[in-house]
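Heads up, one of the protein chains got dropped from this complex, but the rest are sitting where they should.
By letter and in written order, the chains are A and B; residue numbering begins at 1 in each of them.
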């Protein structure tokens, strides 16, 4: 193994580890917004690391540009989808208010808020089966 | 390099299993959107690891498609739910 291979391996393993972290956070965190943090954020760095590792391994072949493109797209698109999902989550009140230390946005819950929350699924019932 | 491949695939696989657990548990639609997104990104990472370890470039177009699909999927579902929300509540401040 050359030095480049070692660097690439470290990048690949670290990136994969961050993907595992995303899964773990997704299972353990209490509400949608927290899960958004877990799912999208370590993964951005994870994808960047994996792509870096792959570029190091595959350098010299024309197709590495595609990997760069994937990384750039990931950087551009992850915030957009995260924002869209989190905004909908907040407005549907899929947020555990009791776990918030501060809530300065404070959209007042409308009178029918429980009904509105039930329109989809419960924001956070007691964790089912194995929670 | 084989060791690296095994370690990476083990980590990614464990991550994917956890994500699938959240996908199955829910409880809300948005949780499932988030986990689908994460799952697709994990798959993309797996393909990239495969390409890197075996120096095989035949799967790279798939990688690009999967990475973009994750974005398009989650955005369209989030917008769809947002639309349902506007229809369901019809309060002026919700219509942005």
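Quick note on the criterion: contacts are C-beta pairs under 8 Å (C-beta built on N, C-alpha and C of every residue); 3 or more make two chains touch, one makes a residue touch a chain.
As a convention for this text, contacts and distances are computed from a predicted model.
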Name under which UniProt lists the unshown chain, selected from "Anti-sigma regulatory factor", "Dihydroorotate dehydrogenase B (NAD(+)), electron transfer subunit", "ABC transporter ATP-binding protein" or "Multicomponent Na+:H+ antiporter subunit E": "Multicomponent Na+:H+ antiporter subunit E"
Which displayed chains the unshown chain touches: A
Residue numbers in chain A that touch the chain omitted from display: 18, 21, 24-25, 28-30, 33-34, 36-38, 41-42, 44-45, 62-63, 65-66, 68-69, 75-76, 78-80, 82-83, 86-87, 90, 99-105
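FYI, only the chains that are shown with their structure count from here on.
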Distance between the centres, which are taken as Cα means, of chain B and chain A, whole angstrom: 9
Residues on chain B engaged by chain A in the complex (per definition of touch): 1, 4, 7-9, 11-12, 14-19, 21-22, 25-31, 33-35, 37-38, 41-42, 44-45, 48-49, 51-53, 55, 57, 60-61, 63-64, 67-68, 70-71, 74-75, 78-79, 81-82, 84-85, 88-89, 91, 93-94
Footprint of chain B on chain A - complex, ascending: 1, 5, 8-9, 12-13, 15-17, 19-24, 26-27, 32, 35-36, 39-40, 43, 46-47, 50-51, 53-54, 56-58, 61, 63, 66-67, 69-70, 73-74, 77-78, 80-81, 84-85, 87-89, 91-92, 94, 107, 110, 116, 119-125, 127-129, 131
